[in-house]
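For this depiction, one protein chain was excluded, whereas all remaining protein chains were kept in their positions.
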Amino acid sequence: MIPKPPVLELLKLEVGFPGAPIVKGIDLKIEEGEKVALVGESGCGKSLTAFSILRLLPQAARITGGQVIFDGHDLATLPAHELRRIRGKGIALILQEPMTSLNPVLPIGLQVAENILQHEKLSRRAAKERVIELLDLVGIPNPRERYTMYPHNFSGGMRQRVMIAMAIACNPRLLIADEPTTALDVTIQAQVMDLLEDLCSKLSMAMLLITHDLGAVAQWTDRVAVMYAGRIVETAPIAPFFAGPQHPYSQGLMNSSVDDGWHYSSHRLTEITGNVHSALGERGCAFAPRCPLAAPGCRETPPPLELAGPDWHVACYRRAEAMAPSPVAASH
Amino acid sequence: MSLLATDPNDRPRLRLPKSLRNPLFVLAVIVLLGVLVMAVFAAQIAPYDPLDMVNMPFLWPFADPSSPLGTDQLGRDLFSGIVQGSRATLLVGFSSAVLGLMIGTCVGALAGYFGGWVDIILMRVTEIFQTMPTLLLIIVILAIGNPSIPLIAISIGLAAWPMIARLARAEFLSLREADFVMAARALGYPTGRIILREILPNALPTLIVGASVLVANGILLESAVSFLNLGDPNVVSWGSLIGNGRTQIRSEWYLSALPGVATVLTVLSLNILGDRLTDILNPRSGERS
Partner (left out) sequence: MGLLRTIRRTALQALPTMFGIVLIAFILLHLMPGDAVDAISGMSGSSSQETMEEMRAAYGLNDSLPVQFIRYVAGVFTLNFGMSINYSAPVLDVIMERLPATLTLMFTAFVLALSSGIVIGWAMAVFAGRWVDRLLTAGSLLLYSAPNFWVGLMIIVYFSAKLQLFPAGGAETIGADLQGWAWFTDRLHHLVLPSCALAAFFVAIYARLTRAAMLEVLRQDYIRTAHSKGLHPMLIQFRHGLRNALIPVTTVAGLHLGNMLGGAVVVETVFNWPGLGRLTMNALAARDTQVLLGILLLSSIAVIVTNVLIDWLVSWLDPRIRS
């Protein structure tokens, strides 16, 4: 059997601000219908990675190298008008902050319909009916009346549902969700994640879920990629990963997240001593300054991602030591 | 330490902060200093009394070295007029700004610090003054007495303070919750002391930037008033020079153009100064460049 090509493939992607590289060459593959989690502490470059896929970077930021392969095209160099045909149609994006990601002066129905009208030859009336179906699908009650309402009439959770309706409006093959539940109440978070999972299987849509919530990773995705200081340090299928992560940073993450259940907040990360900025000016492994197993060799060159099991890659010189029973791994 | 001292990168620290090294800003400061010197030493710089007939009428600029900027219909020296006129213009601009700054700060400080009813009433008063067209109010006040520089300055100050009041109110509103104010209150300092000694010094930078706009405004209003011939007929100002040139505007247009250029340069410099200082105080307001 010929393996199907992946939906999206990032090849050595580099993104940065002038004089400040943030994403330092990451490789990531997302298969058809697969749900991949990108995990890492805040500031490590997750959002920048997500934005660079559709070239929606902040003004000063640039893709400085690498490729973004979607449908046989390199999105990093695709002409703008062709890229616009992929935005919203092939790949859709959901942002973290539902309070600010909808335009406050336009009715929500119109904002969803915009996406449909842009990519499909539909009359305004037909588009409106589609939007009402979509709003119903994402669980917004009375969609017909809500169609003409404005974002300020909705709660955060409801706004995020509107965002989801907008994102799935044109049946995209890939949905990028940048911390879609971080800004929501804990009780609503699970509902929204359930909805996303449900939609992914209904529409056979792949999803790149960006999060710093390992609990969400375990519950709602198929594969995880752990990011640290602009590099992917470990990528593995969910089951073996949660049975025993191999990178010391993943182990630390897991450690700090287990004690308060699946809901894990970023400040718990400080239990791994130091922070992401101690990576500044590090020539070798960016995690070395905080790593309990760091050896002098770790500080020379960054470790490459190496096969460490079936579909399992780890970037660590001290993998063997990390896998040995240690205080870090034992508490898991 | 010794390493630091020999570091060549250490030297730029002695220079102006980066935001002030903008050439436009430097130019603006130079222009303002120049105008200030001109006003202070007007008597020494101006060759003639600007009200005396000293030369042939309607000399064009650069035609006769003894009247470098030409003469008007009565043979009065335009260069002397511009130099002497800077006095009245700047005097009114600054003193009206000081008055406006004082009224505005008092009103804004009280409104912002006490809030509640005081705030509501004082902001009403501010709104009243903001609703009345500034220049009309000035004109009506001028009708009270004989035109003189103090009356003009007072009328402009009375009409222009609301902007400062709003600024001061916003500053006091946010500063009254600051830690050091809380501490002062906990120590039982009297309210007057808290307002004057604790909050005011911190609000002052913003207010002074606001006052630079007020000076610019004052100069523009003064020139309008004296252009309309409502000023003291015995005092030359840039506005009155422009007004004087009006009757020959189709032929000897330099008579109005040159004093106008002086006004524009001065006001422009003040505005550049104000813009730059605002950027420094509030870096988010400008674009990143």
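We just call them A and B in the order they show up, numbering each chain from 1.
What we mean here is this: contacts are C-beta pairs under 8 Å (C-beta built on N, C-alpha and C of every residue); 3 or more make two chains touch, one makes a residue touch a chain.
What you see is a predicted model; the values in this text were computed from it and never measured.
Student: Tell me the shown chains the invisible chain touches, ordered by label.
Tutor: So, taking every chain into account, the missing one touches A, B.
Student: With respect to the chain omitted from the figure, which of A:Ser101, A:Gln189 or A:Thr235 is a touching residue?
Tutor: Missing-chain contact among the listed residues: A:Ser101.
Student: Pick from A:Arg85, A:Arg144 or A:Lys202: which residue touches the chain that isn't shown?
Tutor: Residue touching the absent chain, from the options given: A:Arg85.
Student: Of B:Ala43, B:Met102, B:Val140 or B:Leu281, which one is in contact with the hidden chain?
Tutor: Per the contact definition at the top, the residue touching the missing chain is B:Val140.
Student: For the full complex, which residue in B:Ala46, B:Ile154, B:Val236 or B:Val267 touches the chain that was left out?
Tutor: B:Val267
Student: What does the interface between chain A and the hidden chain look like in terms of residue numbers?
Tutor: 51, 54, 56, 84-89, 92-93, 95, 97, 100-106, 111, 114-115, 118-119, 150, 152-153, 163, 166
Student: For chain B, which residues touch the unseen chain?
Tutor: 124-125, 127-128, 130-137, 139-145, 216, 220, 223-224, 227-228, 230, 239, 242, 245-246, 249-251, 253, 256-257, 260, 263-264, 267-268, 270-272, 275, 285, 287-289
Going forward, only the chains that are shown with their structure count from here on.
Student: Based only on mean CA positions, could you tell me how far chain A sits from chain B in angstrom?
Tutor: The separation of the two C-alpha centroids amounts to 54 Å.
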